[in-house]
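First comes the structure, then the notes that go with it.
Shown here: the complex without one of its protein chains, the others still in place.
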């Protein structure tokens, strides 16, 4: 039989849907409704992984997301090729489906025989923090030998190596009430909260079936109905309500500020035939007016020697396997407990036909009604007994137990053989989300647990996470949280436990390995060592031992660790406090967090209206901020250098055409527009005539150059401002900030028109000839339309703001047309330009041409530390204005020093050598390191027009160094160069200046 | 101090490690100290250590309001590099780099300084020029840094995508081979143990709440939650809480505190060999010895002392990581957290005298001070011992905000960390 | 003079076939006249309309009146929408009616593109990238606001219970459309 441990009936599985799953190449059989863990148990095996440090064989500890051991690599759709495998999936929550390919991790060569297990033998050396004490000599060995060794041994699964084939989705949502968890508390809360239909309720549960702990419960009755039936009825009612969104498979993983809740929904992995393209997971970001946390509780393991052997699991988990999944975790079970709830497991196991014994650390008189019930069911109960150790290696074969004397002494040992142990160290309410919300925890000694105390946000906890364990009380608490005082009658629950930290033993504690944090292999000994070494704060203990830092984030281990530390330091537990609960509650894929923001949607790619033409005409592109701009237009066989040389020549000898549409543009309008411009820019604006243009320079309040651009005055009260491409948003916000917050009295409004107007620059001696034929309503004669002027009229019959400006030094027009017309106008001009061999050029040529003229580019010559004077633009700084943004800062002592870097030209001695941009300049390269530097190259090109290389540099006291010989760094060493002025090419006619 | 070594470890392993002593004492505060250091982060602890070892000043207390190393030292992404642009920064961070290289041995504490190389990616022309400017400047300053082509980047960091089809293709990178990571907690503990062994008192769970001054205005004592403690000199090394401490002392600072977030993935087998930083897309990533990917996120935009921020910051960071490493979308975030970073207007630290005599301040390390820990402590110890700045920290005075002599690496390069 | 084809060209946006085929339709709207109108509240205090455009709607509302739509995007900011062919006349009208009032009127007809998103799940599709509460009670028909979608800014207006207009600057059009189309896949 392929499922020897499957029960013949019962469980929340669908026996009509048999499935198979591959596990380490073998086939596991099961049914819909199973997890990989339950299928593995059905097959009779518990061995599911190897531990982190010691590579100890590990089994299945739990049935939920707190599972620290059974972590699998899962390929979710191997039939579809690569890209759907990921590591570290908890076998206990992977919803099984035919076709899954799973494998265990962290072993070599196999799960059964793992060489790494020698670490277990070396464990006396590999204690907490051992690596801090050694591996220091020889020094070089750390990087080459020790560290690679440690790294290989650690880690768990293998990271995916190919890009993900799945997509992920995002959803923002709002709820009046968000209920976390659909156990009895959450179901009742959601039902109550949604009762009157007025509130939007979202109910989320990480499980694939709603019901929480009731899914494991075959004995309780609620209002006379079996618990499972009650759950079904509750779910059906909620499903029927339009104001309720029920989300199974949805983990609430983060509780952020102002009730912003993050949850991840598993959408596709469990579906047999998920439609192509359906998101694998969906991130929900919910803003909730109120959150009801009904997240239940976690059971604590017992800490005794070899408590990590496969076959040893949490008591409630054993119950879950038996009842919910209808699989028996073995044939003979020892229930080891310090509390009442595990008796339910024992009773259910017994009823399922297992051979059951109970070892209870409590004295008989401290037990409740559970004891009598177990005994009357014929179960052997050893009260007042401790578990000394477990036997077996890859599967538990028995436990050694002993009675405890009144003085705590350990009596005579005896061995109970078994193939399965269910342990319970009591319960820990799940206060993760409450804590994340910054609520303060309060310690409840009677429950030995931290409970939600003072709230910090609009939330309330209900049920087990609120410290309430009795079923009818839980349901009442849920209803109450949802705003109703409904109560139900339910079967009484066995509750209460007597906390133990480490089970008493008479073994030599130095030799005992009793695990606290299973995954990270942290033992009680490690914690003792940490405390002995002075790591007394629980945060220090955590970091020194790594307890609680594994993928389960201490869900099963934290309280045991805390209790142990409190005991060692002899302080009350609340004085120790907890470590900080942080998102996520359980690990969340990066994919879900990234959502749609991948590939094309990582960030918008902005393109201009001319972009399709550039694509069609073979442009190479470069990213400039979010924009994609044509970099150059190579002809067949040309490299960038050749193309740029040709483009540059063409502009100076005939005419070139350039897409300048990405330049930022802002329309500044209002009666106080000129005054506003005066305050924002360094130069004076009052006298600029309507129809005139001026180059404007803008500083930050710190006095450094922020942006520049040509500004046109369209009317007394209207300016068309241009900015750099990258600076556009910044400049706009800068203006808006001053307008609103410093000068609200000014009547000025700004509007972004970057994308209203496309800008086509036509530059070169023949520029006028290309543009003129299409212009109407504008007098194009030199006298009527001089350099640095703007005219409004028509081009090709569409409206234009025609600028006579030049960033190349040549005669130039910037044809601004409403964007939807731009492609047509461009094509028209281009066709006309063919008469003059018009040449489209890109950003590189634009850069070379402006450099030939010595024009700066903000962000290239300036870097956020340059003043106007540094870049030779002090002429643009008004001396008459009483104030403008940045003016005061220019008067600070450091801004006036003579050795500030100044913009100059720099010419390589070899005219064919193009200096590297970013290269450093020194006076004497023969000096020893550190070699004093006097500046750096900011722009550098080969200029076909100058017939040589040209460059600009920022040089300390540079303007006084013209003609000085200097040395410039190259990839190989230094090259000789001369400081020069920064104008390399002279043209007749126009040049932009102020 | 019991020496750590393989031999002592093996010896202890036979005795169940019962022979190890406390790594540092938990003394009651004395009445008075020559120097009181406010803040038991890496910088404060290193300061005390060098006061004792270099300057022989051992009557020193470190006063820590929580547990040592629990501030930003314990919550940073541990990137260490020294390839800064300006002479002033190169001198400071390279001073630290030189100390890092022998630190495990000096402290007799393995701080796991792993020189796996820090690769800073360029994604546009501006990045390329900026990084080359760094590379050249660094070489002349004797700081290790080199330029790599995209193919060389890929060879150095095989998981990296250098496809031309991504949003911001990699156009090259600046590699500092000496850069890398260290085990942050061990740095704090190692310095603590070293300082303690030389007589320094480490006083935890003790918050400094005020300052008492002599008639001449100079420092007299600090007030704490455990009483008044006399101090001839006080050094405030309180990172995100600098504004609070100095405020209690009556001084305002050019510092703002904002949350900076980070996260780790679940642990996996070695898959990421170095540190990669990308400023253009905003991502920092390395893999720790335990196997998690350690990822630095951004700052939230508002002042806060809450050590937590919004999820949108995390999302944005992971967008960028997955853009460069699309194979990681199926990895899972294990834990995310925040620190409170102290940001100055020029993003450079302040190691300075203050208007109060014998009160010194070391702060403003913002998002990138872990890498400076040894160097910062070393020069700050000099300042506390002699009353005057070390030549390396002289430029980092408060006065620079008046004169305008800022050291603005960020403005010069738009590079953080 | 050469023949020029003066037809306006909308940005080259390639609609994902899967998106238009699904139950949520995302279509590019024909071009229209769009005027950014700014005036301080006190400057137009008491006016209910300006040249036919409603200006007294609450912030974040959309009002339509005889073919003229007015989106109140802020206390001192409106977006006026009119028929493309009437833009010039509208500009003249508005300017005339506010002769002595400090204001700003800027033609941004070409700056923006608008997508119509319609279908029962349109709200959820928009919520894939927009963080606002878009339920009918929080964002009723006639609401309009500037907000964000994924990594870009949009202006969102609700025309009917299931019909929305999403407006963005034209260079973000491909991104916005692609974003919505991707989100719509989950409702196919």
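Going in written order, the chains are labelled A, B and C, and every chain counts its residues from 1.
Rule of thumb we're sticking to: a residue touches a chain if its C-beta (ideal position, glycine included) is under 8 Å from a C-beta of that chain, and two chains touch if they have at least 3 such contacts.
Keep in mind that, in the parts below, contacts and distances are computed from a predicted model.
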item	value
Undisplayed chain, where the name is taken from the UniProt record, one of "Sulfurtransferase TusB", "Molybdopterin converting factor subunit 1", "NADH-quinone oxidoreductase subunit M" or "Sarcosine oxidase, delta subunit, heterotetrameric"	"Sarcosine oxidase, delta subunit, heterotetrameric"
Partners of the unshown chain among those that are drawn	A, B, C
Of A:351, A:569, A:887 or A:983, the one touching the omitted chain in the full complex	A:887
Selected from A:260, A:282, A:395 or A:582 as touching the chain missing from the view	A:260
Options B:282, B:312 or B:353, residue touching the unrepresented chain	B:312
Sole residue of A:197, A:744 or A:947 that reaches the chain not shown, by the stated touch rule	A:744
On chain B, residues whose C-beta touches the chain left out of the figure	241, 243-244, 247, 252-257, 301-306, 310-312, 344-345, 401-403
Where the unshown chain meets chain A, residue by residue	256-260, 285, 287, 438, 454-456, 458, 460, 701-702, 733, 736-737, 740-742, 744, 882-883, 887-889, 891-893
Contact footprint on chain C, counting only the chain that is left out	59-60, 73-75, 77, 131-132, 145-148, 153
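In this section, only the chains that are shown with their structure count from here on.
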item	value
Centroid spacing, where centroids are CA-atom means, of chain A and chain B in whole angstrom	22
Cα-centroid distance, chain B relative to chain C, in whole angstrom	48
Approximate Å spacing (C-alpha centroids) for the pair chain A, chain C	32
Contacts with two or more other chains, residues of chain A listed in rising order	285, 595, 597, 603, 605
Of all residues in chain B, the ones touching two or more other chains	none
Contacting residues of chain C [partner chain A, same complex]	1-2, 4-12, 18, 31, 36, 38-40, 43, 76, 102-112, 124, 127-133, 135, 138, 150-152, 169-172, 174-175, 178-179, 182-183, 185-186, 188
Chain A residues touching chain B - in the complex, by the definition given at the top	52, 84-88, 124-125, 127, 130-137, 139, 142-143, 147-148, 150-152, 154-164, 166, 168, 254, 256-257, 260, 262, 283, 285, 438, 508-511, 525, 529, 532-537, 539-540, 543-544, 546, 549-551, 553, 580, 582-584, 587-591, 593-595, 597-599, 602-603, 605, 622-624, 702-704, 859-860, 863-865, 889, 892-895, 916-920, 922, 929-931, 933, 936, 938, 969, 971
Residue numbers on chain B that touch chain A, as the complex places them	4-6, 8-10, 13-18, 20-26, 66-67, 69-70, 74, 87, 90, 102, 104-105, 108-116, 123-126, 128-137, 139-142, 147, 166-168, 183, 185-186, 189-190, 204, 265-272, 287, 289-291, 306, 308, 310-311, 314-315, 318-323, 326-337, 345, 400, 402-406, 408, 410-414
